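With one protein chain withheld, the remaining protein chains of the complex are depicted in position.
What follows is chain A.
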Amino acid sequence: MDSELVFLPPLRRVAICGGTHGNELTGVHVVRERLREEQRKAEEEEDDVVSVACVLTNPRAVQQCRRYTETDLNRCFTRAILSSAVSDRTPYEIVRSQELNSLLGPKGSAQAIDLVCDLHNTTANMGLCVIAYSDSDWFCLHIFKYLQHHMSDVPVRYIHFDLPCREAYSLDSLGKHGFALEIGPQPHGVVRSNIYTFMKTAVELTLEWVRLFNSGTVFEGGSVEVYTMVSNIDYPRERHTHNIMAVIHPKLQDQDFCLLHPNDPMFQTFSGDTLRYKGPEPLYAFFINECAYYEKGIALSLARRRCVAIPTIQMKSGLQHRGEEGTSEED
């Protein structure tokens, strides 16, 4: 694919979102700081290359410093939930997801914002991850390549959740293109300065890429490594209480993106016994010991890794974004 040049429409409208989970504080403060900067610069510059909206998506959860108030906002963006009837008993986050759909969408329509970048933290030792539903959205993959190239102090990886558009449930699926920026390790409810600085840089680089792209820069293709999520593994639990009976093994704790081989230590029971990975193939472990996933029954996630070829791309105005089906002009 090296010599192939793919033309893509510009990304004129971008949203930077934080506080989708109210206790993931990096995004909250990156968005607040950008809003403060915008206020300071208000009269000076009109940006005609790209217009950036900064949004605190779950203000009630942010105010309470909780992941969510009634239900996880970042699971409320399926078509079914976005079109469901609303009453005064509707959970806050569902009302909010529909408001955000009006603001940034409607999802799947021509009016939807071009790019959504949703900022998250994890307690897992994952470094910086670009998380997207597609492994063929050239915008997401090129932005990832750009971040990886320019950020040398933190590992940067691409995680692909292989879900068809109609099943996409997260905020970033509102835009024509979108991804989550996930960075850790950071406890929820805490802001670590190094993590904040990495995320702020990642957002600035993302917008820098968009400006360069919209101004006609050619971005060379190549090959990128993609981790495609395969399965989740829950903690061993007691039958009646459902309480966890073992903890992530000390050899696996903090080893996100290590290759877990069959028979490698995975959990340690409270009496010190080792429980081992019994899957049929070696897989890459990530989201190891993410706090919010205890209630979702996930101790760790597993992925396959492969190289994906990406084409050289350049902006061409007058083209339409292909929205749901992807952005490549060839099938």
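As a convention for this text, a contact is a pair of C-beta atoms (placed from the backbone, for glycine too) under 8 Å apart; a residue touches a chain by one contact, two chains touch by 3 or more; residues count from 1.
Here is the rule we use: contacts and distances are computed from a predicted model.
Chemist: Looking only at the UniProt record of the hidden chain, which name from "Aspartoacylase", "GPI-anchor transamidase", "Isobutyryl-CoA dehydrogenase, mitochondrial" or "Cytochrome c oxidase assembly factor 8" is the right one?
Modeler: Going by its UniProt entry, the chain not pictured is "Aspartoacylase".
Chemist: Can you say which of A:A53, A:V191, A:V230 or A:V308 touches the chain missing from this structure?
Modeler: Selected residue, touching the omitted chain: A:V191.
Chemist: I'm checking contacts with the chain that's been left out. Which of A:S87, A:S152, A:N243 or A:Q320 qualifies?
Modeler: A:N243
Chemist: Can you work out which residue in A:S84, A:Q253 or A:Q314 touches the chain that's missing from view?
Modeler: Residue touching the chain left out of view: A:Q253.
Chemist: Could you please point out the chain A residues that touch the chain left off the display?
Modeler: So the residues of chain A touching the unseen chain are 29, 32-33, 36-37, 65, 123, 185-194, 196-197, 243-244, 247-250, 253, 268, 270, 289, 291-292, 294-295.
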